[in-house]
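One protein chain is absent from this view; the other protein chains keep their places.
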Amino acid sequence: MRPSGRAPDQMRAITIEPHFTRHAEGSVLIGFGDTRVLVTASVEERVPPFLRGKGQGWVTAEYGMLPRATHTRGSREAAKGKQSGRTQEIQRLIGRSLRAVTDMKLLGERQITLDCDVIQADGGTRTAAISGAWVALRLAVNTLMAQGKLAADPITQKVAAVSCGIYQGQPVLDLDYDEDSNADADGNFVLLGNGNIAEAQATAEHANYDEEALLRLLRLARIGCTEIFAAQDRATQ
Amino acid sequence: MRPSGRAPDQMRAITIEPHFTRHAEGSVLIGFGDTRVLVTASVEERVPPFLRGKGQGWVTAEYGMLPRATHTRGSREAAKGKQSGRTQEIQRLIGRSLRAVTDMKLLGERQITLDCDVIQADGGTRTAAISGAWVALRLAVNTLMAQGKLAADPITQKVAAVSCGIYQGQPVLDLDYDEDSNADADGNFVLLGNGNIAEAQATAEHANYDEEALLRLLRLARIGCTEIFAAQDRATQ
Amino acid sequence: MRPSGRAPDQMRAITIEPHFTRHAEGSVLIGFGDTRVLVTASVEERVPPFLRGKGQGWVTAEYGMLPRATHTRGSREAAKGKQSGRTQEIQRLIGRSLRAVTDMKLLGERQITLDCDVIQADGGTRTAAISGAWVALRLAVNTLMAQGKLAADPITQKVAAVSCGIYQGQPVLDLDYDEDSNADADGNFVLLGNGNIAEAQATAEHANYDEEALLRLLRLARIGCTEIFAAQDRATQ
Amino acid sequence: MRPSGRAPDQMRAITIEPHFTRHAEGSVLIGFGDTRVLVTASVEERVPPFLRGKGQGWVTAEYGMLPRATHTRGSREAAKGKQSGRTQEIQRLIGRSLRAVTDMKLLGERQITLDCDVIQADGGTRTAAISGAWVALRLAVNTLMAQGKLAADPITQKVAAVSCGIYQGQPVLDLDYDEDSNADADGNFVLLGNGNIAEAQATAEHANYDEEALLRLLRLARIGCTEIFAAQDRATQ
Amino acid sequence: MRPSGRAPDQMRAITIEPHFTRHAEGSVLIGFGDTRVLVTASVEERVPPFLRGKGQGWVTAEYGMLPRATHTRGSREAAKGKQSGRTQEIQRLIGRSLRAVTDMKLLGERQITLDCDVIQADGGTRTAAISGAWVALRLAVNTLMAQGKLAADPITQKVAAVSCGIYQGQPVLDLDYDEDSNADADGNFVLLGNGNIAEAQATAEHANYDEEALLRLLRLARIGCTEIFAAQDRATQ
Partner (left out) sequence: MRPSGRAPDQMRAITIEPHFTRHAEGSVLIGFGDTRVLVTASVEERVPPFLRGKGQGWVTAEYGMLPRATHTRGSREAAKGKQSGRTQEIQRLIGRSLRAVTDMKLLGERQITLDCDVIQADGGTRTAAISGAWVALRLAVNTLMAQGKLAADPITQKVAAVSCGIYQGQPVLDLDYDEDSNADADGNFVLLGNGNIAEAQATAEHANYDEEALLRLLRLARIGCTEIFAAQDRATQ
């Protein structure tokens, strides 16, 4: 039934290529099927003004989509002179998700910026970005620990994200572009290694949904994130 | 336990003052306690470029916060020259919520813009805005119908929104500013008159949460929205 | 002869509702007939860079018009990314007018910002804003004095403003929108409690005018401001 | 008493060099003493969108100050990415002043843009700009008439402007920078060839002023504009 | 003598990976050593306004650098709201270079946009971008020809670019970052398959240079471009 022939609870192939670029303290190219996102983690020994002198760090994210990552070329945000509402919404979500698993006191007065740039888009770019950002963050923190700059590991647990939606009346996991653009409802779930929820968002697109549907989406998300956690482990060991 | 002395499932006083301004086709001043949002619905006999000639209408929203709606003065977005990510995220949510209850074919080739301006903020501005926007939309559509411009009512049902969160370990309904700024988790739920969900969002702030908590927040939201639906009915009859 | 049936030297009803919002140090909703402007006065314990360390304060103003304050919806300046020339011209006038009655040495190293937001427009928004801003400033200074932060009252006198114009060949006081959009000439006069002039501006629109006409407009302005001063007194006692 | 040694009712030397540049339909370099403004009039065979198809023309103005026209270098507005409130206020004033003497029906469906760029500033740049803009407009209209594009002369009369102010308690004409930066009050008067007023603006700076002072400033302005009218005549004959 | 141990006339390894992404009509990941640039060619069946109805096409380019392509993180141009002067200068150079080898009449009324995004930077990003852009353009035109949309091949010949400079007194080919940041002079040469020059630019950095040096840089550029042409051939056959 799914355009890709996948089972309703089947993720696309997850690929994680750590150390994809050489300058960043952490970097990764993550793929959920044809969706590919390059994430770099940059460590800077300073914090934003509102945190100065408070003895704690900060984790933030920026998101971008290359103009021709998509089926038809989109305009370049740098040329237009502003980031779209969608871009800002996504980068705020990525930042919140990673801050949910970072102990800012242990990080100390430094900032880690996660740049998530979509090289190729086929649905689920924000969830791939969050999942990849955890790997880039993990690699950057490993670097800091190896340099003796951290007394203890500030990463408290894993975080991963996946989209789920109602497609032709059926809850399905990890929507690709064909499904995403025709879904009745879709959601993004950010889950933690301990099974808890960092963020749940589900939006009615062409049809509204009920509580039972919300729960079924959440359960699919658990299946997907379990698989992502395993891929994150393999990439960072 | 709540700073305001409210019970966990108790809404703040809901006040809805329809026809608050005179030029707009629909207008309302809505209050959730000390939060007060002015919403106007403006009808324009044109649609955005991507819809031209398709025989359907559009509903969109803009959101703003007066600089001194808050405890300390914020900078004016018009003077800074851009809308914050938060503003854009909220106005996208308001627009989606109202589109979920509008039949665009029945609306015809016209656009209704819902301007939501926060006069005074004490938590829950986006949910008050959505709830008030439905009233303004209802009034504007009533005007169009009275003018004979619509063959049938394009509003398919009611929509309302409320925030819920985990405050000091306890799920509570309709967070005010004191609660919102200290909540472990908070969420915004956009519910429909038929009991279905248009949008559910729940974010871990200081502590992540589990599936049971998500459900409890949703159930509180149902209590709150039932009360808002009643207030909407009173204001539009 | 006037569309409203008023006599040439008759003001519209002046309404002043002090303490309209609760967070600002001073706030007021002022009405000149159907024109309604919300003014808040915000005290900040810092001054702009050009005044730092000079032992004096500053008073400034910002002005905005809600998109549907007017007959047809205007675009939101925050969304367009810049303030219009008209907006900037008006907020500069408001700031100058209030600075004309403030002793900056007595105010000390703090800034008071007057935010003037037009809720509903029917002509004369800038003059209502100035007249209301004095009330908001008065209330904010009263608060500072009650807190013992000021050794002496920095407000030297009252200030009020009103528009006058030549409508169908006749000088009239306090133009509403119907008159304003058809006036041969119109002007804005900012007068002080001692009878002096802080600012006089008169512009030929459809017909130019002579010195005698300028004097007649000024004399009408004196009549209007006398009435506004009385309303300011009632609102701040 | 005046820093320049001038009598209170004495203008600075007025210099008008027509045809200063060769591409514009009209161009002039005007000087009021050390203040020098280059004004060009550009004719375009189109009107702004709000006037299309109405059988009438438009006159508008833009104003700029070269970064080092002033004693200390100011930042370049093109580099900052926006025009200051002062710039916009001035260019709106120039446009209004020239429209006051143009019959838009006789001009036909074309736009004349007056670009006023300050090469060197010593007070009174906006009044020199208005006075010079009339000459540039006159030259451009002469060109159109010589080309047979106009059936009748759309310029109805002359317009000129000059600043006046209260300096050390004394009303003086045509303030230079030293006077302008220390004046108790200053004003700009835009007068017509028939003796009427197009615009009068007078602002209290360090001291407010009374009706008698306003009249004395206006009378000085008449003296100055008479001299400017004569210079305009010489430059355009 | 060179930090990399290369001979003065030795290029870094050239890697060209065609079809790197799947949506674009042409795409390539090109590497000059550690410099890696992703170039996509997007075909749109429309031309810019200045070319409409003229029966010819257009080729243009945009350039961007991912924030952490470099040793230390740079700010994101989309977030800053404008493209730097350097970015604009580079994308203008890329566009000119590719237009120099395209017959716009044969291309017909369509536009090809070359998006050049630097994934990793180690000197020579603009020359790698030009060299890769030719491959992406070649692939996109091949697609159009296979679709029968072009009567004849609009690409007239190959184009490649390489940087050369004076490093420690010695002319060297294809500067990497270590060399580039310490060169006495450096230049970028855009050469055509027929041996002619599309663009030559050479700038004194720490020391100016003479005509003989300019010629030696140009001769090194010929050596480098010969190698790049061969790599372009291999990638497009």
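Details
For reference, chains read A, B, C, D and E in written order, and residue numbers begin at 1 within each chain.
The definition used in the following text is that a contact is a pair of C-beta atoms (placed from the backbone, for glycine too) under 8 Å apart; a residue touches a chain by one contact, two chains touch by 3 or more.
Everything numeric in this text was worked out from a predicted model, so none of it was measured.
The absent chain, not drawn in this view, touches the displayed chains D, E throughout the complex. For the chain left out of this panel, the touching residue among E:G85, E:G148 or E:G169 is E:G85. Residue in contact with the omitted chain (choice from D:S4, D:T70 or D:N196): D:T70. Among D:Q56, D:Q120, D:N196 or D:T226, only D:Q120 touches the chain left out of the display. By the touch definition given at the top, subunit E reaches the unshown chain through residues 82, 85-86, 88-89, 91-92, 96, 100, 187, 192, 194-204, 208-211, 213-215, 218. Mapped onto subunit D, contacts with the missing chain fall at residues 21-24, 27, 34, 36, 38, 40, 42, 44, 62, 64, 66-71, 73, 76-79, 81-83, 87, 113, 115, 117, 119-121.
Operating definition for what follows: only the chains that are shown with their structure count from here on.
Mean C-alpha position of subunit A lies 58 Å from that of subunit D. With touch defined as above, residues shared between interfaces to two or more other chains in subunit A number as follows: 82.
Pairs of chains in mutual contact: A-B, A-E, B-C, C-D.
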